[in-house]
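Here the complex is missing a single protein chain, while all its other protein chains stay put.
Note that the chains take the letters A, B and C in the order they are written out, and that residue 1 is the start of every chain.
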Amino acid sequence: MRDYPLNNRCAFPHPDASGAGASINLVPVKDGFVFHVLGDAKTDEEALKQAIAKIAPELGGDVRKASPGQWFWVGSVDVSDGRLAEIQAALSGQFALVDQTHGRLRIVLSGTSSRTVLAKGTMVDLSADQYAIGQSAMTQIGHIGAMITRIEDDSFELIVLRSFAGSLWDELQHMAAEFH
Amino acid sequence: MSSLVKCPHCGLRPKEEFTVRGEVATPRPDAGAEEAVWFDHVYLRDNPRGEHREYWHHSGGCRRWLVLTRNTLTHETSEVVDASTLKTGGAA
Amino acid sequence: MRYSALSLLGNAFSKNKNWKPAWRNPDPKPHYDVIIVGGGGHGLATAYYLSKVYGVRNVAVLEKGYLGSGNIGRNTTIIRSNYLLEGNNPFYEFSMKLWEGLEQDFNFNAMVSQRGVINLFHSDAQRDAYTRRGNAMRLHGVDAELLNRDQLREKLPFLDYENARFPIMGGLMQARGGTVRHDAVAWGFARGADQNGVDIIQNCEVTGIDRDGDQITGVQTTRGAIKCNKLAMAVAGSSSHVAKMIDMRLPIESHALQAFVSEGLKPFVDTVVTFGAGHFYVSQSDKGGLVFGGDIEGYNSYAQRGNLANVEHVAEAGMAMIPALSRVRILRSWGGIMDMSMDGSPIMDRTHLSNLYFNGGWCYGGFKATPASGYCFAHLLATDTPHETATAFRMDRFARGYLLDEKGVGAQANLH
Partner (left out) sequence: MTSFRIDGGTLIDRNDVRRFSFNGEALSGFGGDTVASALLANGRQLVGRSFKYHRPRGILTAGAAEPNALLTIGRDGRRDPNTRATMAELFDGLEARSQNCWPNVKFDIGAANGLLGPLLGAGFYYKTFMWPAAFWEKFYEPLIRKAAGLGRASYDPDPGYYEKCWAHCDLLVIGAGPAGLAAALTAGRAGARVIIADEGAQLGGGLLAEGSPIGGKPADAVLADIVGELHALPNVEIKKRTTVFAAYDDQVFAAVERVQKHLPEGEINPHRAMERLWRIVARQVVLATGAEERPIVFGGNDRPGVMMAGAMRTYLNAYGVAPGKRVALFANNNQAYQTAMDLEARGIDVAAIIDPRTCPNIRYEGKARMIAGAMVRDTAGRKAIKSITVRHDDGRDEVIAVDALGVSGGYSPIVHLACHRGGKPVWSDEHVGFMPPENTDGMTPCGAVAGKIGIVDCFAAGGAAAVKALAELGVMGEAATLPGVTQGDATVDHVQPVWSVSSTKGKAFVDFQNDVAVSDITLAMREGYDHVELAKRYTTNGMATDQGKTSNVNAIGILAENKGASPGEIGTTTFRPFYTPVSFGALVGASKGMEFQPVRKSPLHGWAERNGAKFVETGLWYRSSWFPKNGETFWRDSVDREVNTVRTKVGICDVSTLGKVEIFGADAAEFLNRVYCNAFLKLPIGKARYGIMLREDGFVYDDGTTSCLGENHYFMTTTTALAAGVLTHLEFCAQVLWPELDVRLASATDQWAQMAIAGPKSRDVLSKIIDEDLSNEAFPFLAAREVSMFGGRLKGRLFRISFSGELAYEIAVPAGYGDSVADAIMTAGEEFGIAPYGTEALGVMRIEKGHVTHAEINGTVTPADLGMGKMVSAKKDDFIGRVMNLREGLVDPNRPSLVGIKPKSASDKFATGSHILNPGDAVSLANDQGYVTSMCHSPTLGHAIGLALVKNGPSRHGEEVVIWNGLAGTTVTGILCDPAFVDPENEKLHA
């Protein structure tokens, strides 16, 4: 059984259908990692960024605050089990690191209507002057919890629990349908 | 503030993102305290008309427990703090 | 004046000019044998039974607003006795029996309508819980029937059986459950008590309680001081507020519960139906409005209003149950303040003060309990012993650990 083929299965119902429209585009992010980093409540983001820069500069320092002392550290490269263990060991003490690459999935919603679509779900004010590029919020889109990060003017990345990914995908499709 | 809560960590958020637990009771008694003290802690409430301190959990956001000082007649909230400050007295 | 078809006809001929007030509007006397604080359903019912059954007639009911201005006038009018626990079930069944004879008893048509109450279930576990409940009811001689999907379809064909997120498997029905015209209950009890000599004093807010050691001597009110031999609290919604006047803390939180009515429709829902996969209950009034409600708001409140999140929540549950509601319009929402007790069941007992009696903690269930609550509280006031159907509603049950927790959610008021 050592050679049994192992596939990393995508949780989105139609991972290859992008749901593209004139003003809206929905694309799952298939590669990369999501790490949940847990410091104590007093640890600050700067300390984490410095630690990352020192320990794993190759993974980039894209950290998104989830809670006091807690972040999602995301990146677009795949990280091996071995490398993950090294990073965990190196961070240990000040930071605990939980791999959430399989538990939390990423979707990018972009296009001129992306903010209008998200306003159908979240109360967070995503207008440009209130919500800068790089800003993140743990919030709810309808009944589903998600983290929203503005990655460009008209582009948002959503992180959602794997078990809810299908439902969120369908809901976003519904919310975006009028713009297709 | 019963439609929106200004989470000290996340900013203004809708009630839908929160789970309310109820009145901040007497502090959890010491292990050796009398049963009557525990009974008071677990069951009795001031339940005032007016200023009220209560636990709200930002379950749909940062997942921190907050303490709101909120008026039960007007629904106005005068203060929101991280609940850990009840015991530590400092910022969370 | 006794109400009858004949009196109605007679008065019609005299252009309705000769009707008399349904109750007097007296000034408070200096002293009463019993003062009941709270002119809502429970307070008025207590006065009625106290004067009628127990012969105590030197009684005043003090109401801070107009009579029936509390929860008796802001609920969803449902009556039922489908309770699970031994401490609850006989009491609510006693109440149901009183409802069944109420109109003849107090000569006022409160439109008791036994159109049936059906609780839907959506899973095996819910079915099992309802089987347990239905059997507990049957053990006490209360009517209960477990309906399967097909039986349910015949009665309620418009429920969502086909496209439901949580498919309906069946329901527990109490055919004797139903609805009552809520305001009329207050009016009927008030008129009955008044005819027995009870003084119903409106616009009379209690502002202080006078005591001499562990004895209550009387109350201070916005209409002056009034003395009494016994003081009875029936102020659910404001229990803690009044109890605070004698430094009493209660295992109770006050919470707002919204209820709703739709525009008037031709007959649409014939029974009371409750959703099992979300909090929603609905019936249709004799005027045609769908009367419905859901969960409490969750936070302590003495403001008789709720918020939008819960309105949406209730509407969502409603439409999950009855998809055809989509184009039915909601007319109005209102809010009542519930005494949410720490185990979800009421408290009716003497207190640490020898002549102070407490009645409260009714959670969502106060309306259906109105007649029995009045009867049993009157019994307690008159005899100093609990009525046989209300022995479990003791104040000390929390300290002693004999809880009446139908939902099993423990000491968190807003979960009951």
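In this text, a contact is a pair of C-beta atoms (placed from the backbone, for glycine too) under 8 Å apart; a residue touches a chain by one contact, two chains touch by 3 or more.
Given the structure is predicted, the values throughout are model-derived calculations rather than measurements.
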Omitted chain - touching chains that are shown: A, B, C
Hidden partner chain, residues of chain B it touches: 1-4, 12, 14, 19, 21, 28-29, 31-33, 35, 38-39, 41-43, 55, 57, 59, 63-65, 74-75, 82-84, 86-88, 92
Missing-partner contacts on chain A, residue numbers: 1-11, 36, 38-41, 69-70, 81, 96, 98-104, 119-120, 122-123, 125, 127, 130, 142-144, 161-164, 166-168, 170-171, 174-175, 177-178, 180
Touch residues of chain C, complete complex, unshown partner: 3-5, 7-9, 12-13, 15-17, 19-23, 25, 66-69, 73, 86, 89-90, 103-104, 107-114, 122-123, 125, 127-136, 138-140, 144-146, 157-158, 160, 163-167, 181, 183-184, 187-188, 202, 262-268, 277-278, 284-289, 303-305, 307-308, 311-312, 315-316, 318-320, 323-334, 397, 399-403, 405, 407-411
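The rule is simple: only the chains that are shown with their structure count from here on.
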Whole-Å gap between the CA centroids of chain B and chain C: 29
Distance between the centres, which are taken as Cα means, of chain B and chain A, whole angstrom: 30
Per-residue overlap in chain C, given as positions that touch at least 2 other chains: none
Touch list for chain B against partner chain C, complex: 2-3, 14-16, 19-23, 35-36, 39-40, 42-49, 52, 54, 56, 70, 72-75
Footprint of chain B on chain C - complex, ascending: 238, 240-241, 244, 249-254, 297-303, 307-309, 342, 398-399, 411-414
Chain B residues within the chain A interface of the complex: 4, 9-14, 16-17, 60-64, 82, 84, 92
